[in-house]
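With one protein chain withheld, the remaining protein chains of the complex are depicted in position.
Letters A, B and C name the chains as they come in the text, with residue numbers starting at 1 for each one.
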Amino acid sequence: MAIIERPVPVGVPDIPAPATPTRTFGALRRPVATTGWKSWVFTVDHKKLGIMYGAVAMFFFIVGGIEAVLIRLQLAAPNGKVLSADVYNQMFTMHATTMVFLFVMPMAAAFANYFVPLQIGARDVAFPRINAFGFWTLVGGGIIVNLSWFFGGAADGGWFMYAPNSGPVFSPSNGVDFWALGLQITGIASLTGAVNLIVTVLNMRAPGMSLMKMPVFTWLQLVVQFLLLFAIPVITVALFLLSFQRSFGATFFDVSAGADPLLWQHLFWIFGHPEVYILVLPSFGIISEVLPVFSKKPLFGYPFVVFSGAAIGFVGWGVWAHHMFASGLGPVSVAVFSIATMAIAVPTGVKIVNWTMTIWGGKLNFTAAMHFAIGLVVLFTIGGLSGVTHAVAPSDTQQTDTYYIVAHFHYVLFGGAIFGLFAGFYYWWPKMFGKQLNERLGKANFWLMVIGMNMTFGPMHMIGLQGQPRRMYVWTEARAGEGFFNLAFWNRVASIGSLVLSIGVLLFLINVVKTARSKQVAPLDPWDARTLEWMTTSPPKEHNFDAIPTVHHLDEFFHRKYAQDPVTHEIKQVATAEDIMRDQEANADKHIHMPSPSYWPIILAGGLPVIALGVIYAIPVAIVGAAIVVLAMYGWSLEPSTAPDTDFDPPASGDGTKELAPLG
Amino acid sequence: MADAAVHHADHGHHTSTGLSNNKLGMWLFLGSECLLFGGLISTYMIYRGRVGEGPRPGNVFDIPFTSVSSFVLLMSSLTMVLAVAAAQKRDDRGTTLWLTVTGLLGATFVGGQVYEFTAMYNEGLGFTTSLFGSAFYTLTGFHGVHVTVGVIMLLSLVGIIKRSRVPGDKAEVVELVGLYWHFVDVVWIIIFTLVYLIPT
Amino acid sequence: MIRHSNKRNAVRMSKTVRRISAAAAGLSAVALLAGCAKNAPQDTWQPKGPNAQKIDDLQKPVFAIAGIVGIIVFAAIGYALFKFKDRGQPIPEQTHGKPVLEIGMTILPAVILAGIGIFTFQTIFDLAKTDDTEMVINVTGQQWWWEYDYPVQEQYGITDPIITSGQLVIPSGTKVLLRETSRDVIHSYWIPALNGKRDAVPGRVHTLRLEADEPGIYAGQCTEFCGLSHAVMRMETVALSKDDFAAWVKGQLSLAASPTEGSLAQEGESVFLNQCVRCHQVNGLKKADGSPAIAAPEDNVWSGAAPNLTHLMSRNTFAGASWNLLTKQCRKDVWEASSEEFGKRYLAGVTEECLNQTDLRRWLRNAPAMKPMYADPTKLEETGGKYRGMPNLGLSEDDIDKLVAYLATLK
Partner (left out) sequence: MTTTAEHAEHTGHEAHDEHAEHGMSTAGYVKVAMILAALTALEVATYFVDFGPFFMPVLLVLMCVKFFIVVSYFMHLKFDNKIFSFMFYAGLFLAIGVYAAFLATFKFFSA
């Protein structure tokens, strides 16, 4: 089979769709493998892509985690000798970059990819090939960022890479070039992902699922995708300015030419603050699914959770300069941004209240997922409250760039974002793999992580408030204070804590391996869940649902299983998940025509790192990369997103009931 | 937004917005581009007066020349909209004609920009000369790249439509490229005023 | 049906779940107490001057409010976890929320925050008042040390500009305005006991107000990441009583005296003229031909400056206040002196017996080994051959002996 023109013109219904290919273009036959590595590498299936996103993110979590542990080893004692100053600076820069851009964001994307279509009752995302492209672009960007380790040293300017320290004079290795170009590439992945998911959520919902009947996870992902859509271009600009300066001699941050170093700070944080909500809102979404399920109650105040999510997204645009309270903005700007920052605590507080009220009066079942969800509420609150103390600008001038800030953001990031993701692992694992993670190991995993995390980051509050700045490759006994419980002690505790934390994470990996080896299959509906993704097999079939369900309620699945007795008001189970599935299968849609795999996404994505390497080392290479990109774009646009019916097994009968994937 | 969905939900059998995925995607992309160009324009605004030893904006701008090329780009929006209208009437001849004209007008604009850059370079304003130079070339260069990409898309589209058997079957693609094209024009409307007409 | 397996755990877990909240609450309480811990020289909760005091007055209630909010939240969660665990109760009513409660819980934090906001607002402008400065000092950051330059101010006896580094000397009880800038990347000046921090940004001048109530030494540290040796870019502010300050000024205005004829120090002087004077200025030092020796750091150092060494021994520390010029005991004597005694001890400077030769020699032997600087000459293309920081000069031990003897004369 060669590549075929798109068979059915959209919007022109009165011209019959050609049943057989009319014209052939292009050079590559479509990939057809349904098993083996090719079925993964060329897939456009949102579930496979979701799993691959997850695997890549997990890999980078371990990388970032090992970097973190090295940091802690260096800081375990005064005048540490584990890392040199140079390597240390690379280490924390890459630790943060890896964790933020290559772990939390892709992991959130993994969940979004896998579960948003399922939760809204769709067969795939709106643009399946773009989805595949986004994934491979992320991989390319991640490789570029990390490649610098092997080519003369990684970026060493801190994750916010303030100018002019990131310029060619002060950071002469190529690390910052790799960093800037690599993040530029992962930005493309986020941007395409954002467009894709927003369109998916808006356009591909099952019949009856109005926006206000959407699961909260999907809602908060929608907010996140809007944040990405608008925040990524800002860092794109910043990174371009930086790259142009480093690679082509532009003067953007060259103070001798009259540049203002604050330009970078503003651009970075205009992106950077929405970014922190990009990191945490998906996890808020996850626990907003988990808490109701294990409390046997709907989410308390669903519309408030949704709108406060949107409000956080919105207000998050007006607070960026709280990262610059000591930068010399002048009192007026400082006052404005200080107050704006405090305002953000209000919608976030609404969420905390709603989560608490969700478990209030419930029937709580303490599974591992529930543990992580509750852990998030508690730990995030600690981090959020220290955030409020930063928002008070005069106090922040004492706190900024000390370990007190490091404590704040690890509580919100680790206690918030990562606990949420772990709740998601335990909650959705049976859905994704048909097997349940071991609950006992899961709880051990949880407790080690909670203890480890509090041991690691709790003392940082004290270390910071007693004046230890961050980003120091060594600290000195001379400023550690006296007595046994001095800063030296707390630094040691933090370092030991990071090892406890590592063992906690290690338990998770062990759990994954153990579960993969076990033969025990998870029940269809292990948690008595509430939302649509549980209304199909585990793992779901390629087309997700045999029959697209029609939605009548928020928590549709729950309402199909349970009913309230009109007299006693008692809530009784009226159907099991198996009943509902049987019903689905009986009414299955016929000849579901799913989008076909394609070579183009990975080829197109592959061109981008080549361009990046070219910009760093030799422009001709960049031209080769650009040629790959252009050719791949042509190939892509000439290839219909769905192979013709004859490629399908069994071929469509021609009675017109086939499903067309959209253009993407 | 919520209203529209609810409204459609009432229709019964489906709940999507009733809009094309592709068009929705394109509008989202354009919304995102606002932040990109906003950043570039703001950077230019901060740096336009920082000329160091190099020439000032007033020394290098040739307003009459740029006015003409701005006009060319503006008129390409008209031809573009005519192409879209033709495509929606499934008039492939008209579509390809107007697309070609649009592409040529766009190419003229890009050519004008190349000429303008050369002239400025000869007057002593290089990319690395001053902050003004770096910011100016970055902003207008980004816009120029957008126009170039647009021209390539337009001309490729002409080829594709000519090869297509089904009349009007590319109407939506034409519309999407049109949206992109108009956006690029609209950005120039802003750049022309803020960068060229309002001097430092 | 599937719940069976979990039920057993549920009973046990709820206890432990409660412990999270207890532990978390405990931790935040400890964090609150941290400000009261002892003798960390950069403690942010021990203000020693009116600016830091204003910040402290603002932050203490904020921490208290945050702590109370946290405890309420954790108590509510802890109670719910205990009370509502699955003991086989019927499926709860599927309530979707109580708007009144929601709105109440929106307004309440908003009110609390508005309260905090008002005081924050006041303090910001209070701290920014510009009519309250008496003395001006220019503070310039560079990789990785601070230079202080005192413009002429007759009322303090500063009849000629004074240039020094590492230790900023100010009169106590006097409002001092720092005008900060930088010669290379962004640094941040921070003396926690006296005020919050303010970034020193190249190309900009930012102001920071300092005032110390009592004489004493107040430690600080550069808090904006400024490259390789950011960790060892420290500083100290020394407050002296007004009289002592006048004495200090007088000392700083004097020129370096020539070492006695034929001494080791004099040999050191000629080594210094050979090796060091291209970067370091010593006021009053003369070349062999009798003309004044003028340093040209701008030709040798990327930031264009190196510490003025005229009165090296009047400061207690060197190289970004990161190493002591005083031996341990002598240093202790100065730091722990009562505020009456303090001035005298500080003005004594580094005496022969107090000089910490070990670190100073180590520095002269190979400065970049103590403080990484990219002084590696193979990495200097980007800077046109100029060093960042002080290079390894490959001095012989002999020269080092002589230099130490010479430097010890720079009182």
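Heads up, the rule we're going with is that contacts are C-beta pairs under 8 Å (C-beta built on N, C-alpha and C of every residue); 3 or more make two chains touch, one makes a residue touch a chain.
Computed from a predicted model, the values in this text were never measured in an experiment.
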In the full complex, displayed partners of the excluded chain: A, B
Hidden-chain contact residue, picked from the options A:Asn203, A:Thr218, A:Thr251 or A:Ser502: A:Asn203
Option from A:Ala132, A:Ile548 or A:Leu638 whose C-beta touches the chain left out: A:Ile548
Given A:Tyr88, A:Tyr114, A:Phe133 or A:Phe230, the one touching the chain that is not displayed: A:Phe230
Which residue of A:Ile270, A:Ile352 or A:Leu532 touches the chain not shown here: A:Ile270
On chain B, residues whose C-beta touches the chain left out of the figure: 1, 4, 13-14, 16-21, 23-24, 27-28, 30-35, 37-39, 41-42, 45-46, 63-64, 67, 70-71, 74-75, 77-78, 80-82, 85, 88, 171-172, 178-179, 182-183, 185-186, 189-190, 192-194, 197-198
Residue numbers in chain A that touch the chain omitted from display: 8, 10-13, 122-123, 202-204, 206, 226, 229-230, 234, 260, 262-263, 266, 270, 317-318, 321, 329, 333, 547-548, 587, 589-590, 592-593, 657, 659-662
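Just so we're on the same page, only the chains that are shown with their structure count from here on.
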Distance from chain C to chain A - Cα centre to Cα centre, in angstrom: 37
Euclidean distance of C-alpha centroids - chain B vs chain C, Å: 51
Between chain A and chain B, centroid-to-centroid distance (C-alpha), Å: 32
Residue list for chain A, restricted to those that touch at least two other chains: 258-260
For chain B, residues contacting two or more additional chains: none
Complex interface listing, chain C residues touching chain A: 2-3, 5-7, 9-10, 13-14, 16-17, 20-21, 23-24, 27-28, 30-31, 34-35, 37-45, 52, 54-55, 58-59, 62-63, 66-67, 69-70, 73-74, 76-77, 80-81, 84-86, 89-99, 101-102, 105-106, 109-110, 113, 116-117, 120-121, 123-125, 127-128, 143, 184-186, 188, 190, 192, 195-199, 201-204, 206, 219, 221-232, 234, 302, 322, 372, 374, 379, 381-383, 388
Parts of chain A lying in touch with chain C, wherever the complex brings them together: 84-86, 89, 156-158, 162, 164-165, 168-172, 255, 258-262, 295-298, 300-304, 326-328, 330-331, 334-335, 338-339, 342-343, 345-346, 349-350, 352-354, 356-357, 359-367, 371, 374-375, 377-379, 381-382, 385-386, 388-389, 391-402, 407, 439-440, 443, 447, 450, 454, 458, 461-462, 465-476, 478-483, 485-487, 523, 525-528, 562, 564, 569-571
Chain A residues within the chain B interface of the complex: 5-6, 9-12, 15, 22-23, 126-127, 191, 194-196, 198-199, 202-212, 229-234, 236-238, 240-241, 244-245, 248-252, 254, 257-260, 263, 267, 550-551, 634, 637-638, 662-664
